[in-house]
Every structure is written in structure tokens, then in C-alpha cells.
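As you look at this complex, bear in mind that one protein chain is not there, while each of the others sits in place.
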Amino acid sequence: MQTAQADYFTAYHNLKLTRDADGVLVVEFHSNGGPCIMNAQGHTEFVDAFYRIGQDRANKIVILTGAGGDFIIDVDWSSFGDVSDPGVWSQVHDEGVQVLENIANIRVPVIAAIEGRAYVHSDYVLLANVIVAGDGATFQDVAHYAVGVAPGDGIFTTWSYRAGAGRAEAFLLNPQPLKARTAQEWGVVAEVVPNGKTLARARELAALYLKAPEVTRRNTRVHFIQPLKERVAREVGYGLSLEGASAADLVKSMHSNTEPEAATAGVA
Amino acid sequence: MQTAQADYFTAYHNLKLTRDADGVLVVEFHSNGGPCIMNAQGHTEFVDAFYRIGQDRANKIVILTGAGGDFIIDVDWSSFGDVSDPGVWSQVHDEGVQVLENIANIRVPVIAAIEGRAYVHSDYVLLANVIVAGDGATFQDVAHYAVGVAPGDGIFTTWSYRAGAGRAEAFLLNPQPLKARTAQEWGVVAEVVPNGKTLARARELAALYLKAPEVTRRNTRVHFIQPLKERVAREVGYGLSLEGASAADLVKSMHSNTEPEAATAGVA
Amino acid sequence: MQTAQADYFTAYHNLKLTRDADGVLVVEFHSNGGPCIMNAQGHTEFVDAFYRIGQDRANKIVILTGAGGDFIIDVDWSSFGDVSDPGVWSQVHDEGVQVLENIANIRVPVIAAIEGRAYVHSDYVLLANVIVAGDGATFQDVAHYAVGVAPGDGIFTTWSYRAGAGRAEAFLLNPQPLKARTAQEWGVVAEVVPNGKTLARARELAALYLKAPEVTRRNTRVHFIQPLKERVAREVGYGLSLEGASAADLVKSMHSNTEPEAATAGVA
Amino acid sequence: MQTAQADYFTAYHNLKLTRDADGVLVVEFHSNGGPCIMNAQGHTEFVDAFYRIGQDRANKIVILTGAGGDFIIDVDWSSFGDVSDPGVWSQVHDEGVQVLENIANIRVPVIAAIEGRAYVHSDYVLLANVIVAGDGATFQDVAHYAVGVAPGDGIFTTWSYRAGAGRAEAFLLNPQPLKARTAQEWGVVAEVVPNGKTLARARELAALYLKAPEVTRRNTRVHFIQPLKERVAREVGYGLSLEGASAADLVKSMHSNTEPEAATAGVA
Amino acid sequence: MQTAQADYFTAYHNLKLTRDADGVLVVEFHSNGGPCIMNAQGHTEFVDAFYRIGQDRANKIVILTGAGGDFIIDVDWSSFGDVSDPGVWSQVHDEGVQVLENIANIRVPVIAAIEGRAYVHSDYVLLANVIVAGDGATFQDVAHYAVGVAPGDGIFTTWSYRAGAGRAEAFLLNPQPLKARTAQEWGVVAEVVPNGKTLARARELAALYLKAPEVTRRNTRVHFIQPLKERVAREVGYGLSLEGASAADLVKSMHSNTEPEAATAGVA
Partner (left out) sequence: MQTAQADYFTAYHNLKLTRDADGVLVVEFHSNGGPCIMNAQGHTEFVDAFYRIGQDRANKIVILTGAGGDFIIDVDWSSFGDVSDPGVWSQVHDEGVQVLENIANIRVPVIAAIEGRAYVHSDYVLLANVIVAGDGATFQDVAHYAVGVAPGDGIFTTWSYRAGAGRAEAFLLNPQPLKARTAQEWGVVAEVVPNGKTLARARELAALYLKAPEVTRRNTRVHFIQPLKERVAREVGYGLSLEGASAADLVKSMHSNTEPEAATAGVA
């Protein structure tokens, strides 16, 4: 049985929101019902969505997951327009900081249920308190260094916070798919379950967490997320500014046809 | 051979203090000589005890351990009185911050020798520089989320600092006994030795550390503890305030008989 | 093919600098072509060297390594003179902070290729973004607690940052050689390769990183190193002051012939 | 000439929003068109309002002001219900942090035009970059210590940030009306103009600021507010928790009829 | 009417402690009943005294003042012994940090009533929330730069925090008596009253503050002191280490008879 839908539940192209009678909200990333591909519209909508989710006190637990057997698998850079235009990047900067602050400000426990590829914005995932991963899940960053752009949007801040800086730096400079088990050894993933079982396990955990009173649930989240929230507030704006300059340099290099092949291939 | 006892050595109901001729102070938590159960009196006395220990320059090394084959195994919530009373919680808040600052301000190397169950206030343990655990030792948090209270008293700050935030959050939201070996893999426990051998191994380490001059010993501790001391000063007061509101909500929910079973069971 | 040498390339007794046509600078620590032994002259020169390396925009990637099958194997304390003289230690303090800030301010990716013994100033190594270690490499700290001096020069700050505080504290209080594989499990070493292959692997990584545009490379380093740079700026000055007092106490204790054997042996 | 109204312009009972053709948004606090009295509904709505204002890139400059010759003159505590109820205060805490973060996240220059009494939530005002005050304006805090409640909602954080901690502490412990000229000497108010002229002067400044390009305007705000935004994120949650416990103690003391007269009088 | 004296009231040579029936504790610094001169014994005792004061919940308000028409007028450096001895300075360092943390941890409002000369450790004074000064009061630092020692014991941290860094730096590098009125303009002194009236005015303020409930009083102090407490924890240890090296250099220079006259004169 579901509770009455809030007005924002149907407002987003790339998020399917459902909430059960206990207040467990499932946020499913998707593109037309299949695996989610990040684009400019999503970038803008996610800011609003997570703010609304955070402000809605009817949400008692939040579960992040993806549709079609994956989390987010790719990014459509072209949808952002000319990222070397300072006005375009100003919006990316402002939204990119705000969306992470908004997820951090969800003041109830957040659980991520990750299947398949978490290849883009796994920083959203790492803002969860607990990550349950399918045994076939892989983490990767296909959106930054691999295509010639500095990983400044929170991907380093969150991976550094949860996996340690050494692992994060090597992982982001030479991105390769990272298996769920390895992510667990690194302290990022809390539990690995068979593929297809992550959402069910997340719901079990949600039911456990719901046994505590409302203020306990809310204040536990507030306390746990505070150090990461402060790091986001301190680091991600600068990171996105550095990424913007990096993206502008990539665009310039592509125009001049003298730049490294990988970068050109990656973004073209 | 022991050195002359200081006046505070016999002042505490739940601590047995002994110091050898080299200045190695062993602090043994206990309740009537058996496994220690935390209560309000202990909460108050530990503040004073660790302050005195820290100020006494005759202490050259401090070893924390427990009696009866355990560290601290449970908490007697009823001894605190009505934790929803703001005056009662004010004292819990003030003492709870102060005790951790006082342990952090012990300015000689601190070693923990942990046998059996460290189920309550393992944050005291994690303020040691080095933890030696028996192979049957287990870490657990039976005092917070399991009974419906937010884990805000330093348990998150210390576990997050030493084990990583991801592990700490999952561990504290769904508390299960954590084996010594796993705690070692997490970077929390330095050495695992056979049950019954932790204190002896701690004394060996103490003897090693004592080979360095006084100022070296003191300043090494000062340097090593500084980042955690700053986190304690920044996070634990807020954490305890959040925990206080959470405890008040639990009390209220128990009175109204409409609250989740686990919480009710846990605290009743 | 190498590019034209910069004027500082030949300025240092303990560093061999070579740069290839792609701008990959290899910084080789050595003493007369063999394994490097740290001394006062090196301490001063490294400050200047890393500053020059950081300011030279012709350096596109920097690789740190050692000659003779090792990184740095020992320290010649006597070369520093009387470390209990406040004027002598003032210079050690100022240089010790500055050299780490200068490495942190190298604004291109830094890779360490470590063979054999990294027994002194492995903090330099841990300021790299990525560490490639030979399978016979070992990390150790022979310069501090083992000889009776507080490890305050950045060794704790960097190991704590990359390996976690618990591991760093135990490792530095009772220093034992740490194998490359263990350092990898701790998140410090990114890759372990056969002995003799680290520099080749570092060059492969350098070639990968070079595919990104200039600003991407620079800004990625700037973003990744920022939290550690801030910790260095906040912690290492105090650490070196504490180490200075500790060293003065050691000198005093040696003069009075009443001090622990290990310390006396270590520094004599 | 005004631009098309955004949908949120008419959504709030206590805010009148108007925007001119240049994108200068005037936010006028009021209660039924007269001086604004803070209440629970406003507390909730302001959170949403400032979020929407901050996200709307059509706002080029934001001016905060009040209706009826004042800013906010009083607070209706009774509207909040039983502030000793942990569930009630949980909402106050969450909203109280969020509203300040949302004002801080308005990413265009913010100007405050203050006439008459700024007696409640002058912290909103101090999140502006520039404050223009009428020569008859007074600042005061009638909502906290004067009625027996700890001033933890950001009033100390913002006054301490702009006026210095010494002034803020004395002012908040023994609240007296503070004249505009004194606030200017303290560095809080930038300009004092004749009564009735503040809005006009704010518009002049807005016109000046508008001469800079969009990204310059936005990034200047982002840069200037960052230190205060970080202080808000670090201090205000704890402050509100401390205030909540304080309010609960006040309620308790009033029930027992044994409490200080001022407090009783203030809140009754 | 006074309440029963606590046991620590008569424990200190340089502090006279009296508490009235409302719990207002007056802490009077003195030397044999006349103006206080700082010495090693006092340095040690103040640590204990302020800890005990802070832990005693019967203290409802704390007033700091001095006997004989002054606060602290001078320091007896010779009482500290050989400050170039690392063991001696280790104790100065540890006590110097701890005493400031202990004053910061007094969790009720602290008022300073300053008459005459506050020439030594005015940092104690600046840890009060509110300073009332006689119109003839003067602040000065005769214990540091004037005698050739770096002002690292908290005097810079507190003056920088309350007066601004620029004023603090000039004041401490070229120490001259600072009048109460100027200190008020700087935001350090809250009120200037006629000589001889400061204690009476402090008692009036205490009576005002006492009208608020217990938790309000305690939590207001906790909230207000937090930023300064964090600065003390972060800065003063390093400051004292730097001061120790400076003092050692001064001692050395005096022995060699080749040092600047002012320094020699100052300490001799």
C-alpha cells in the first residue's frame, strides 16, 4: 500500500518516486524506464528533486536505486551545450554544488541499492549512509579524466571520504570498473548481495531503521552526514570551478585539433 | 613493584587503577570486580578520573582494559533518571563531551587491551593510540540505535575517524558484534593476540614506548591525538544534543504506547 | 629524447633530475648514485628543488623515485649539528614545513615509483597521487620513535591521511618494515609490480595521464591535493615544534647518560 | 516595469515579492501588510521562499526589507506549539538550519534595506552582503535571552561574524536596542541614510552592481559568502539543538511556577 | 549570604573564591592579597582551579577579577626554572593549553571585572563572555615580546579573536598600555564604568543573566564559546611550542652575552 503521492513525485523526467505506507521513499534513476543517462535536464531536475525529498517530512527513509539493472551508465555531454561558455558553466557549478548539499540535507537515513553500472555521479550514491550492492555491480567514473575533464564535481570528495584518498586518486586518474567486493573491502559498500536482491535488502534495512523513533532517525542522519556535508560545502564549489576551466581547455584543444586522442574521442 | 599510589587511585567505583614502578598505569573498568556496566555514577566519575590521570605526570603510559574478561558490556539507562528532562540531559551532554576531551588530553601514549565484549563506549577505546584485542573480542554498540537512541556521544566520531565513515554508519545503524579480526582489517585494532594475552602484550608495547625520553613520549601523543581531539571538540557536543532530543522522543513514544517495539523493548 | 634541461636540474647533490620530451620529470633521490641517505644539506636542497619543480610549467608529470634499488634508507643525524640548539631546530622547522608545502604545490600529477627501502621521509612519497611499489619494497620509519624522537615532520600527517590514523599510530610507535602488499591493503600503495618494474609502470601511467589537456592535468592535482595540503599547513609546523622539543630532550638525556638504551644507540 | 512574476511570488503569507525589469527582486517581510511578526507558518515558508529565490536565475540582485516601517518586530512563540516536544523542535531545528543555508545560497548580491525595528531574526539581514539602514533603525534580539531562551539559531553566528564575538556576546546576553550608527561603527551596517530612504539607496547600489556581468555578480556573492556559509553549516545546527534544550527547560520551569520572572513574563 | 564552600575554594595560593547564595562565584586573582604576580605555582594551580570551577554545577555565573586594584601585573619568570630545559617547557606547554581549555569549558556565563593593570595573561580575561572595565584599567603584555619571548600562549589567539588580527599583532609586537576605552572601541571591553565599580556592575549583569533557566544559561555559554574553544584547541599548543623555542633562544643569547639589550634587560 502506498501513501498519497506528493505533488513532486511526477515532476521529473529521470526519477521515478514511490513511497510505501511506512514512508520509505524509493528514488529510481532512469531514462525512459531504462538505465539512466545523465544530461543537462537531469542535472537541473535532480537539484529540485532532492530538495523536495529532503523537505518532505513524510519521507521516513530514502532509498536510491536505478532502473534497468543499472544506476547511471553514461553522460550526454552535448546536452549541456558549450561548457566553455562561462554562463553555461556557471549554471553547472551552481547546480552541482546545490544537488550534493540537497542530498546531504535529506534528514532521514539514506540507503543506496546499486545494481550493475554506477558509472556516472556515484557521488550521489556515496552520500547515502549505507550502500547495498549487487555482486555484479561495478563503480566507475566515465565522465571525467577518461574524457579529459578534471573530476571536480564531488566524485573525489565522496570517494576520498569513504574509500580513502589514495584509492580515490588512483581510481579517478585511471578509471577502471571497480567490483562491488572491492568497494566493500575499501569500506564504501556495506553489503554485497546477489544481483537483483539489493532493493529487497535495502527495504529490510529500512524496516529495521524504522523501529527507532522519528527524531532518532532524523538526528542520526544529521549527525552522521555532518562531516561529509562540511567537506561538500568546502570542496565541491572549488572542484567544479577547476573542472569548468578544465572542460574549457578540452573544448579549446578539440577545436585546435592538436589535442590528445583519448580526450577528443571521449567527448566527441 | 608499584610506585606510591596517587590519592585519586581509590576514588572511583568502576575503575581499578594500578601503576608499576615504570609509571605504566593500568585503568581497569569493572562493576564490583566483574564486567563493567555503565551507569550514571560511572559517567560522572570517569570525567574526573581521566582528568586526574591526564594531569598526573607520574603516569608515563596508560593502558585501558576491563575486568572479568570484558570491557563494558551494557548500560543501565534507568540510573540516569528521566533523560527527557532537559536538566538531566544537560549534565549528560556536559559530561559526555568532557570525558572524551579528558581522555584525548592524556599526554602519554595510551594503549587499549580489549578482551571479550566492548559493547558500550568503545569510543573510550578508540581514543587510545594502539588497540590490542583478544581473538575473541567483539565490538558492538548496544546503547544507541538498537534501543532507539541516536549514536551521538562520540561513538560515530571515533569509529568514523579510525574505521572510515562508511563502515561506521552501517555498523551503528544496524549494530552487530564485530570480531577483532574484522576490526583489525578496518584499521581499528592494531594487534590480535590470544584471549587472555592482551594485557601482557600491552605491557610489552609499553616497555618499548618507554625507551623514548619523556618529552618524546608526551609530544608523540600530543601530535597523534590532535586531529581526533579537534573532531571531538567540534562534533561531540552537537552529537550529544541530537542524542538528547532523540532520547526525549523515545521516552515520549514509550509513554504513548504507540512506538516501535524494538525501541520500547530496548529501553524498558 | 629529452627536452632542454632547466638550470636547476643539476643544482642538487641528492637529486638526479631528467625530463623526457613529453615533459615527464623523473626525480631520483640518491647519495653519490647509490641509495639516498638524508642529511642536513639534502634537507635544505629539497626545499628549493621541489619549489623549482613546482614552478616550472614545462614539467607535465612528476615521478619520484630512488637510486640503487631503494628510496631513502637512513638519516645522518650528525649532519644537522646540535638539534637541541633552538637556532638549529628553527631551520629544521622552517624547512620541514616548506618542503612538504612545496611538494603539495606541484600542480601536475605526481607518481611515486618505490623500490626497496623507503625508510626515511616516506611522507614525500605519500604526497604523490599514486604510488607504484615493487613487490619487495618496504616502508619504515627509522628516523623517529625508534631513535627516541617524536614523529612530527609530516610522517604521521601523511600516513594518517592515506592509511588511517589507527594504522599510522601503531606503525610509528613501534616501527617495523611494512611490505608493499600490506601498504596496498591499507590504501597507500595503488599498484604492486615486480621489483625493477616500478619506473616503467610509472611511465605508463604518466603516458595515460598526459592524454588529458594541460589544465585538466593541473587542476586534477590541485583538487586532489587540497585536503592534504591543508592538513600539512595546519599540522606539520606544530608537529615539528613538538619533535624539536623531543629531540632536545633526547640530547639532554644522552648527555646525562641516564637515558634509555634504544635512544642512545639510535642517535649515536 | 516589472518582469513576469514567477509562480512562487504569491506563495507566502509573510513575504511580498516584486521584481523589476532588471531582475532586482525586493523581498518584503510583512504581516498583513504591516510590520512582520514571526510565527511558525513564516518559519516554514521562509525556508521554501529563500530556496526558490536562490534557484531562480532570473533574480539578478536581491533586496531584503520590511513593511510598515520595520523589519521583524516580534515573535509569536505560541504559534510553534509545545517547543518542549522533541518532534516540534526537530522541525524548528531542521528549518532553522535550512533557511540560513538557503539565504547563503542566493548566488547574487544581497542587499538589506532596514528601517525601524529589526528585533527578530536579524541573522537573515546579516546574511546580506551590504546593509543600508535608516538613521532611526534599531537592532535588537527580543526572541532569546530576554525571554529565557539560548540565542542559538544563527543570531550569534552572524553577529559574531560581522560585529566581532565580544560585541555579539554582550549584546545577546543583555539585549538592548542598538542604533544604526553603532551598528555601522561595529562594521555591520555599511551605510546609514535618512529614514525612508533605505530602499531607494539599495536600488542605487543594485544598479551599480548590475553593471558587472552575470558571472561576476554571481561569483562575487559565492566568494564573499563562503566563510559565513561554512560557519552556518558548522555552528547553527548545534546552536539550535542547544536552544531547543533551553526552550524545554524554560517550559518546564514555567510549569513548575518556580522560575525567574523575566522568562515567565517573556514567553507567556 | 554565601552557600557552603566547595572543598577546592581554599586550595589555591593565588585565587580567592567566594560564592553567593545565587551561585555567583567570584574568582579573585591575588598575591598575598595584593595585585597578582604570575609564577610557576600559579600556572599549575590555575589549571586545576578552573577545571574544578567548570565541573562544579553549583556555580551558576563566574566572575573573574583581581585584588588590590589590578588584575595580574607581572610574571616571575625565575620561578619557572630553566625554561630552555625541554622537560620544564613540556610542563609549561601542557598546562598552558589545558588552563585555557578549562576556562573555555566553564559552562555558565563568565564575566570579567577588570580594574587597573591587566598586564599578564589577559587571555584569561578574554575567555569571558563580557568584560567590564574600570575607566582606569589598562591592558598590556609585559610577558612576551617586550622581554624577548614569542607571544604564543593564547594572548594572540584571544586578542585576535576579539579585537581583530591587525590590532592584536601591532599591540603584541610593540606592547604599550591600552586604555579601557580603546579596548571598548576594539570590541574587547563591553562596558567601561568608574574605577571601583566593575565588580558591582558585574554582579548586576550576573543577576540579569540568572533570570534565565539553568539550561539556557549553560547552553548560551556553550554556544558562544565554541568558536574560540576550537581556536584555542587548534592554535595554542603550537603557539606554546613556538614560544618555548623562543624562550630557549633567549636563554642561550643571555648566556652568550651577545644578544639584544632589551631582551636581556627584560628577563634579568
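Worth pointing out:
Letters are used for the chains, namely A, B, C, D and E, taken in the order the chains are written, and counting of residues starts over at 1 for each.
FYI, a residue touches a chain if its C-beta (ideal position, glycine included) is under 8 Å from a C-beta of that chain, and two chains touch if they have at least 3 such contacts.
Model, not experiment: these values are computed from the prediction.
Every shown chain touched by the omitted chain in the complete complex is listed here: A, C, D, E. Here the missing chain is touched by one residue of E:12, E:77, E:209 or E:238, and it is E:238. If you put the hidden chain back, the residue from E:14, E:31 or E:160 that touches it is E:160. The chain not shown here is touched by just one of A:20, A:85, A:185 or A:230, and that residue is A:85. In the full complex, subunit A contacts the hidden chain through residues 84-87, 89-90, 93, 234, 237-238, 241-242, 244-246, 248-249, 252. On the side of subunit E, touch with the chain left out of the figure occurs at residues 145, 148-152, 156, 160, 163-170, 172-174, 186, 231, 235, 238-239, 242-243, 245-246, 248-250, 252-253, 259-263.
Mapped onto subunit D, the interface with the missing chain covers residues 109, 126, 129-131, 161-164, 187-191, 205, 208-216, 219-220, 222-224, 226-228.
One rule holds for everything that comes next: only the chains that are shown with their structure count from here on.
The greatest centre-to-centre distance from subunit D, using averaged C-alpha positions, is reached by C. With centres defined as mean CA coordinates, subunit E is found 41 Å away from subunit C.
Inter-chain centre distance (subunit C to subunit D, centres taken as mean C-alpha positions): 50 Å.
Distance between subunit D and subunit E, defined via averaged C-alpha coordinates, is recorded as 35 Å.
Multi-chain contact residues of subunit A, defined as those touching 2 or more other chains: 163-164, 214-215, 219, 222, 226. If you sketch which chains touch which, the pattern fits none of the simple shapes: not an open path, not a single ring, not a star, and not all-to-all.
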